[in-house]
Each structure stands twice: as structure tokens, then as C-alpha cells.
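For this view, one protein chain was removed and the others were kept in their places.
Here the chain labels run A, B and C in written order, and each chain numbers its own residues starting at 1.
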Amino acid sequence: MTEATKNNTRPQPLPRDAFVQFRPMPTRWMDNDVYGHVNNVVYYSYFDTAVNAFLVENGLLDITGSEVVGLVAETGCSYFESVAFPDALETGLAVTRLGRSSVTYRIGVFREGAPRAAAQGHFVHVYVARESGRPATIPDHVRAALSTLQANET
Amino acid sequence: MTEATKNNTRPQPLPRDAFVQFRPMPTRWMDNDVYGHVNNVVYYSYFDTAVNAFLVENGLLDITGSEVVGLVAETGCSYFESVAFPDALETGLAVTRLGRSSVTYRIGVFREGAPRAAAQGHFVHVYVARESGRPATIPDHVRAALSTLQANET
Amino acid sequence: MTEATKNNTRPQPLPRDAFVQFRPMPTRWMDNDVYGHVNNVVYYSYFDTAVNAFLVENGLLDITGSEVVGLVAETGCSYFESVAFPDALETGLAVTRLGRSSVTYRIGVFREGAPRAAAQGHFVHVYVARESGRPATIPDHVRAALSTLQANET
Partner (left out) sequence: MTEATKNNTRPQPLPRDAFVQFRPMPTRWMDNDVYGHVNNVVYYSYFDTAVNAFLVENGLLDITGSEVVGLVAETGCSYFESVAFPDALETGLAVTRLGRSSVTYRIGVFREGAPRAAAQGHFVHVYVARESGRPATIPDHVRAALSTLQANET
């Protein structure tokens, strides 16, 4: 399957310790597509949920009120093993890059308790002023919280 | 925004001639998220639809009958400008890599008639035998059709 | 199949002339579920899209700006025949009840050009003040436009 992408850059499934925080992520009937597995698109809804749940639960994002919010600039996912409803899944979350106005998250999708990710990817938020859409510096309290998720690049 | 990803690798919006085929892709109310724009996840459903509609319409995939089918091994998307329901969109499709058992598509999401993509990404199918899940050679008639979509790497 | 619901109340597929306006509604790959047909949930995204596209295109709803908006109070759908990606579908739209602060739409999902609906249902909007959430009278220009969609109860 190394053929799938350029040469030897095909990523390998990450272990649990590549992630700082885990969250249960139950599947839904609709997540399965016609091949009987979670559709490739749906993994990104797990990513989105893992990131934003972290932000909201830690008081870092008021969905309707925050003046500075993260817009998604880039996402990507590698799929290693299929998963399917009604599997119980978990997402692992880490921050691999924390810039002045952007943050890159690493997200893994695990079967509950599995040692390695069934799929993993990245999710880049660029902070902007909600009204103007102009790039903004990540607020200090957000930066402080994000830094607790930092992991090494692998 | 070059900060968003590593140095000078932030992709630039592709022009229409980076794609071989276009398809209308109307938006749905639900595509918009709480920020009033099409959610990052939904772009992948446009990708998925563009690729599979090409395959089905050209007789290259019988969703319930084909013995060899493409499984999604990797996807990615860069978002440049937001789009929103009820915008009329188009997807552009091209093949950038055609291997023995895998194919990489380039997909662009355009506002109708726009000269450059509002978002673009890639989508890798690895062909497998449906029953066994074992990697399979892309069937000849599929390869022939995919080769008509070939574009240069940009 | 009369057994499916109470006695003789099982609705019958409506003909095209039970609807005032039609709109193309292309399917997406993800619309199909594991049984290879459009999932029951997805029909409601067609309903939602048909109603809101009518409102936005006729200048009756500014998604981020209108002070009075319709909230969904009730929906329902009867499914007669399965449809599946990549079928081209159409939605038919009509108004069956236009009250002081609420409107009931009838929506049909047709295969392109088919004489009878593959599925049909209803969608009730109750108008409220966006800020307070209090019930509001349907604005006059909205009422005037909705009245052009009126059809008889069947």
C-alpha cells in the first residue's frame, strides 16, 4: 500500500502515546456507507467534534459570542483499518504546532482501547476576528490551554 | 497565512485548467455550520460524490455488484475562501497519480464559474477485492477511463 | 403495508400536481446507507433545503440578518419507494396551511420526471423573533410569497 501515496511517506498508525487527551466518540447508523463501514467523510466530523469539544469545555470558545474564532484552513486523514457502527470509538487529540495565529491538531480515531489508531489526521485552525475575518493572534488563555496538548511531531 | 502549514508549502488556489471535468454541486441548508459557512467536513462529501459519480456514470463501479472496489486510503483539503448555502458550486476533477492498485484524484470546489478554487484537495482510492479486502490491480477498463482524467502534478 | 400505520391512514404517493414548485435535488454518495439506498434521515435534508432555498432565493430570509426567522416545530415523512445515489431527484414544494405565525409545507421527493412521489412529508415553520425566541407574526412580504405556494390539503 506504499504505492498509495508518494514513496515512503505513507504514514503509519500512531500509538496512544502520540496523543494527550482521549474522548469517547460513539458511531451512528448513518456513519456507515454502502460498503458497511464508516464513510471517509465522517471521520472529519469526529475531528471537528474532538477539537471543538475541547475548546468549549475548557471555556476557550463561546460558539456564538467569542470575538476571535478558529477557521479551518486545512485538514487531512489517513485511513488504516475500517470501523463501523455500532463500534465504540475514541478520538485522541494533541497539538503538533502552535503558531502566532494558527494551531495544528493531530487527531487519531481508535477503536475503544485499541493500541494504535484506525485512522489519523490533522486539523489546522487559523484564528480570525469573527466580524472582519482578519487573522488574529491566538488569545493568551487559549494558547495556554493549547500548550497543554502539545506533543512532538512524529 | 503561510504560517498555517509548514513554510512555503501552503497550497495556492488552483485555476480551472488544473481540472479535466466539472460537475455542478448544489449546496444544502445543512451544509452550513454555526458560522454560516459550509462546514469543513462537508467538502469531503463533495469530493466523494464527484469521484463516485464519475465512476458510476461511466460504468466503472456497480455499487452493489463490482468485485473490485476502491477503498479510501487518504484524503486532504485546503480551504481558501468560505462558501455557503445557497451558493451554487462546481467540483473539478482530475487524476494526478495512477498506480497499479491505487489512484489519486485532485478535486477542486469552485463557486459556479469562478476562475480559482475556493478549496481543493486530494482523494486516494486503493483498489481491493470486495470479498477478501486484499489489494487488487485496477481493472483495465477502469484504468483506461481514469487515464482520460490525468493532469500534471502542480 | 396498510398495517404500517393506523388502518386506512397510510398516505398514498402524491402526483406532481399536488405541488406548486419543483427543484432539482442531486444525491450524494454519502446519502446511501448500508442497504444501498438513500437513508431515511437524508430526505429531511432535502426538505430543509427545498424550503430554505425558496425563502432565500425570493429574498424572504437573510440567514444571518433576518430579525424574524422560522424555527422547525414538526416534520414527518412517508417513504414509498427507495431512491439511491447517483439518482437525479427533484423536490416538489407546496404550502398546505398558512397561519398567523406558522406555515406548513408539503414536500415530495421525486425521481426526475416521475409522476408520483417516492416519498413525501410535511415541514412546519413557526416564526419567532431571532433574539428573544418569542413567536412572531409572519411578515407580510413572506406571507404574500408563501401564498403563491398554496395547494389544497389532499
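Convention: a residue touches a chain if its C-beta (ideal position, glycine included) is under 8 Å from a C-beta of that chain, and two chains touch if they have at least 3 such contacts.
Just so you know, these numbers come straight off a predicted model, no measurement behind them.
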Worksheet entry | For subunit C, the residues touching the chain missing from this view | 1, 3-5, 34-35, 39-42, 44-45, 47-48, 63-64, 69, 71-79, 82, 99-102, 104, 124, 126, 130, 135
Item to complete: Could you please point out the subunit A residues that touch the chain left off the display?
Response: 24-26, 28-30, 32, 36, 45-46, 48-49, 51-53, 56-57, 63-64, 84-86
Practice prompt. May I ask you to list the residues on subunit B that touch the chain which is not drawn?
Written response: 29-30, 32-34, 36, 39, 41-42
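Note that only the chains that are shown with their structure count from here on.
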Practice prompt. Please work out the Cα centroid separation of subunit A and subunit C, and write it as a whole number of Å.
Written response: 34
Response to the item:
Whole-angstrom distance, CA centroid of subunit B to CA centroid of subunit C, is 30
Discussion item. I'd like to verify one number: the distance from the centre of subunit A to the centre of subunit B, where each centre is the average of its C-alpha atoms, in whole angstrom.
Written reply: 21
Worksheet item: Can you list the residues of subunit B that touch 2 or more other chains?
Response: 45, 48, 63-64
